[in-house]
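This is the structure, below, for whatever I ask next.
Every protein chain but one is kept in place in this view of the complex.
Should a chain be cited, it is by its letter among A, B, C, D, E, F, G, H and I, assigned in written order, with residues numbered from 1 in that chain.
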Amino acid sequence: MKDTIDMTEMTKEDVTAMILSAKKQAGLTWEEIAEKIDMSPIWTHSAVMGMNAFPPEKAELMVTTMGLPQEAASVLAESPTKIWEQAVPTDPCIYRFYEIVGVYGPTLKAIIQEKFGDGIMSAIDFDMSVTRVEHPKGDRVKVEMSGKFLGYNSW
Amino acid sequence: MKDTIDMTEMTKEDVTAMILSAKKQAGLTWEEIAEKIDMSPIWTHSAVMGMNAFPPEKAELMVTTMGLPQEAASVLAESPTKIWEQAVPTDPCIYRFYEIVGVYGPTLKAIIQEKFGDGIMSAIDFDMSVTRVEHPKGDRVKVEMSGKFLGYNSW
Amino acid sequence: MKDTIDMTEMTKEDVTAMILSAKKQAGLTWEEIAEKIDMSPIWTHSAVMGMNAFPPEKAELMVTTMGLPQEAASVLAESPTKIWEQAVPTDPCIYRFYEIVGVYGPTLKAIIQEKFGDGIMSAIDFDMSVTRVEHPKGDRVKVEMSGKFLGYNSW
Amino acid sequence: MKDTIDMTEMTKEDVTAMILSAKKQAGLTWEEIAEKIDMSPIWTHSAVMGMNAFPPEKAELMVTTMGLPQEAASVLAESPTKIWEQAVPTDPCIYRFYEIVGVYGPTLKAIIQEKFGDGIMSAIDFDMSVTRVEHPKGDRVKVEMSGKFLGYNSW
Amino acid sequence: MKDTIDMTEMTKEDVTAMILSAKKQAGLTWEEIAEKIDMSPIWTHSAVMGMNAFPPEKAELMVTTMGLPQEAASVLAESPTKIWEQAVPTDPCIYRFYEIVGVYGPTLKAIIQEKFGDGIMSAIDFDMSVTRVEHPKGDRVKVEMSGKFLGYNSW
Amino acid sequence: MKDTIDMTEMTKEDVTAMILSAKKQAGLTWEEIAEKIDMSPIWTHSAVMGMNAFPPEKAELMVTTMGLPQEAASVLAESPTKIWEQAVPTDPCIYRFYEIVGVYGPTLKAIIQEKFGDGIMSAIDFDMSVTRVEHPKGDRVKVEMSGKFLGYNSW
Amino acid sequence: MKDTIDMTEMTKEDVTAMILSAKKQAGLTWEEIAEKIDMSPIWTHSAVMGMNAFPPEKAELMVTTMGLPQEAASVLAESPTKIWEQAVPTDPCIYRFYEIVGVYGPTLKAIIQEKFGDGIMSAIDFDMSVTRVEHPKGDRVKVEMSGKFLGYNSW
Amino acid sequence: MKDTIDMTEMTKEDVTAMILSAKKQAGLTWEEIAEKIDMSPIWTHSAVMGMNAFPPEKAELMVTTMGLPQEAASVLAESPTKIWEQAVPTDPCIYRFYEIVGVYGPTLKAIIQEKFGDGIMSAIDFDMSVTRVEHPKGDRVKVEMSGKFLGYNSW
Amino acid sequence: MKDTIDMTEMTKEDVTAMILSAKKQAGLTWEEIAEKIDMSPIWTHSAVMGMNAFPPEKAELMVTTMGLPQEAASVLAESPTKIWEQAVPTDPCIYRFYEIVGVYGPTLKAIIQEKFGDGIMSAIDFDMSVTRVEHPKGDRVKVEMSGKFLGYNSW
Partner (left out) sequence: MKDTIDMTEMTKEDVTAMILSAKKQAGLTWEEIAEKIDMSPIWTHSAVMGMNAFPPEKAELMVTTMGLPQEAASVLAESPTKIWEQAVPTDPCIYRFYEIVGVYGPTLKAIIQEKFGDGIMSAIDFDMSVTRVEHPKGDRVKVEMSGKFLGYNSW
């Protein structure tokens, strides 16, 4: 819990902390913040967490929306280095997605290749959404991913 | 490449091999096989790979459809033990999904909890599909997952 | 050992430390604290440790009971991220449970599936208790777990 | 899938395979086998899997019950070496128990020590059961463990 | 060293072995084989090793060129699953490339992002060559890689 | 974020931070900095990151160019200890290079040995460049590496 | 090196540091400290290191003997959490014991089971000593361990 | 389970299997075998397991005693390569010794250094025994180790 | 233990086995074999183990000397892939060298850089010997390594 933040040396972690604090004080949800900058909630959260870079105009909008110091805009626009420390995540909510990749990974590969030929789904030219679907036996989480198909080169 | 299979000791691996061989000879796709047993291609492939158990009537249908020995039906219906040996998968097509969990895992958790409260998306009461979406800049892979939301208990 | 805690940036770790300190000064056991908030000792301890979220009214009760600053209530009610750093725990008391999973894991799976069909015991819709059972050759620890059975989907 | 088993060099794996085959042909459940030798299903399954040693008279009973060759009795009675190869189990049914140890391990330790003093629950002088409990919102798996408390020595 | 290969169940490993054997008997280099099928030596070797799929017409050409059984063509054209078992390679020749990624990885990232913006070099839409460059103090290995730049999406 | 830096105990990390800060304030790119000291951008960045040692005269030039305290020159000239903590890098931009080593490592080895005999490409007597190549279907990243061939000794 | 220790939040690490400092100033050996509290040197050292809990009266004695603040007594009496971070220890003196377990582990198991039946030596109801034995070719370290035999349960 | 053993290519594993089989048929304990060759049971078992080399005359004695083919003597006398595959052993009987090294390792080091100065207990010039000690509350396993002290060199 | 070796598909493992067998039958030491081919014992052993490639004329000499089939010569001359599976070796004799690298690695680096500037000792342009040095307190193993110094490039 750093006392004061030196504006000229602000890091992505500093800006993440400022936004989380501003979000709490304003009582905003991620959905509301996303709407204010006209982006999706998934992308907005991941960019705030330092896992994506804000396009400059979205960074400016974020600074205005959340009342951040002006210096934060360039920090939000920097390309992040994406580090995760748990090769196997322990949090149950995240682990379940890891388990899906373990159980269904070879199946995803087989069906993608049946439909497209040899290649992959890009995780870079990629987007994702989460929605709540009502269901009589208990509501369901719906996750939709979309990534560009990239075929292997032969040369 | 086992020479002959002792019918009374057939394993899931044996039946997987028989189906892959029959599929190749018949020139069928996973989509076509799935249609014949009236299940989805994703589930069908994962069950053939030994990552899910066939309901008895689907096992019978599979035996008829693919021309398997009768003993295969009970093997297809057994509960599998789900083992994957690479904690971090190396195949690029599967790795990209692992990367998505690493990059977006905390975001999936945050948005699920914003929409539902504290809990997880089940990976058991779960289904998934893969579709090809045409796109002028290159077609896209669309993956849709749906799992029941399970809220944490407090007691 | 942080000197002073900035109330507006209180973390789960801060609140855990406050409760442990208040517990020590008041000379309370976990059983007594649990009773005061009308929850079980196992759940209460795990939620104080930051492994479960307090329902809002229980969070309020906890704040009153333990004399915490008002701001602690919303922190106790936040969804935690569950991290454990030792894939194989070293503490002998915790290791023994890990060993039980290693030795009896395939057995638990076989018996659950014999009784319920293909599926799992939920660790989310789940509760647990520990009791002391007197025994002439040395008292015994009794651990009871109960989790909802979730059957695998086929689609 | 070994063709023939040399009776004088039978291993625990050989006997496990014989019992699984006999069980399938006879259409018996673990519960029924356990009843025939008057032991619990959990212990019976784990001993058949080679994770526990049969007392000599139970080994004899098992040989008669399942129609095994006489040489199997001494194999069943040998002390096993308990090996598990996945430090973090991947099968979802077994992983959930690993997750419980990760999430609740420090809590189990705290409550055991509150009730007994410094020490552990033995995983050797230990027994366990699994039962199905009916519940209107979906039946529940109940796991009960009981182990002797062992207090730390000081000398 | 399998005795005979069942043509109807030929695997990628079988075909790799056939090609290595034919290459040895014919006394060909990778460069010569690559020339015969009009592809690069790097791609040809990696596809023979089972790390890339042959386009159907190149597979046919390979079968003719190397005198393989006709069934090998469809195996060469199958999408491979790319597995490597040593997360840190031990062979010194391969390790040096791993070391380059360790030492220069953050630099590659910084310069790519300076030149292109936030994104990556594709390892799928990718090609590579190795050439020998004469040098008075000792000849040098020149490795050239070229991959499509993929910019991160924001949505 | 250290407040003040004791000049007599400056570390490589301190100097890296000073240069990053000066670069940001001056609005320079790595390419421009490299040009000012007449070295390549790749080498310059890696040496600033503490992965290479500056020759003394380049260290002096760097100090002048970036307006660093004089003491920084000897620090820049020290031999670094090269540590990377992620055996498998997670950042997607760096991971792709790791993947290339996994997929093409045995191929690089085979082709190098075909062209040079038994040996390796040095990662010490080594240089590298990154350039942007325009391409109608999307610009490409070109990476060129050159390292001295070292043949194995026999004695 | 914490400046001052807040008595109300003293940790086991704080007390360990106090004892090591007092030991150094008083010029005492572990043997002499152990004698003053009438315990063995092995147990005394391990409890000071935070790997065992002091019985309350020994904790009081320790406080008096070493001139610790009164608050230290309850800290010494708390049940510790036993963490070691190196799964394979690197210090040569400790590694040699790890090596002994690797080389002789299966032998210890075989001989214990030959003498006692199926079971283990407890590491909880356990004590150990180290003595110096004079020997003409160089003195020897003698380590004696004694642990209660625990036989496996069958139920 | 190899059918027949080619005498000219006998391995340590082959001889271990022969001795285990002969031991079973003769109904001998390790203690009795050790006595016949006038060595300790611990050493005898570890050498039979391939973790120590038999001195030539003991190898001859072993061959005579157990009725092995003459060729086994030179195999028993070969220097073994000591491999263990589980860095953290899972068998509970062996794990408890690993746990002792984890918990008491720093203590063993401190006491050895207090008694001898800086150095280690050799695991090479080393011997060990296991005995059963009767005790009213349950018999105890006594393990005694003795290794030469080796002081660190300074030069 | 393969029965017969197909000469046209001989592997390095096959040739290693042939040489070990011929060495045993001829009663030769590594020193004697090395002398016959006029190379050092260290290099000879490592090349026989498949960790170095024989120059063609030495391969021919080896074939004659050890009475190998003619086909073995080209196998001995192939470039090996150097794999070791234990990142931390367990055999005590090999582990001690690993320990030396752990303890003295930073020192070797510091002294090499003091004497040569920034760079490394090559492990490729490298040779090594082991000799026995008599010593009144016990003979000593002398290991001498010599590798070309390679200075880091800056470009």
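Here is the rule we use: a residue touches a chain if its C-beta (ideal position, glycine included) is under 8 Å from a C-beta of that chain, and two chains touch if they have at least 3 such contacts.
Everything quoted here is computed from the prediction, not taken from an experiment.
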Which residue from H:Val15, H:Met39, H:Met62 or H:Val141 sits in contact with the chain not drawn here? H:Met39
Check the options I:Glu13, I:Glu57 or I:Glu144 and report the residue that touches the missing chain. I:Glu144
Interface residues of subunit F toward the undisplayed chain are 2, 5-6, 8-9, 11, 81-84, 87, 123-124
Provide the residue numbers of subunit G that touch the chain removed from this figure. 1, 17, 21, 25, 86, 88, 90-92
Residues in subunit I touching the chain absent from view: 29-31, 41-42, 45-46, 49, 51, 82, 84, 87-89, 91-94, 96-116, 119-123, 126, 128, 130-133, 135, 137-150
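Operating definition for what follows: only the chains that are shown with their structure count from here on.
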When the contacting C-beta pairs are counted for F-I and for B-F, which pair yields the higher total? F-I
Gap in Å, rounded to a whole number, between the CA centres of subunit G and subunit C: 29
Pull out every residue in subunit B that's touching 2 or more other chains. 81-82, 84, 87-88, 90-92, 99, 102-103, 106, 109, 113, 119-120, 122-124, 126, 150
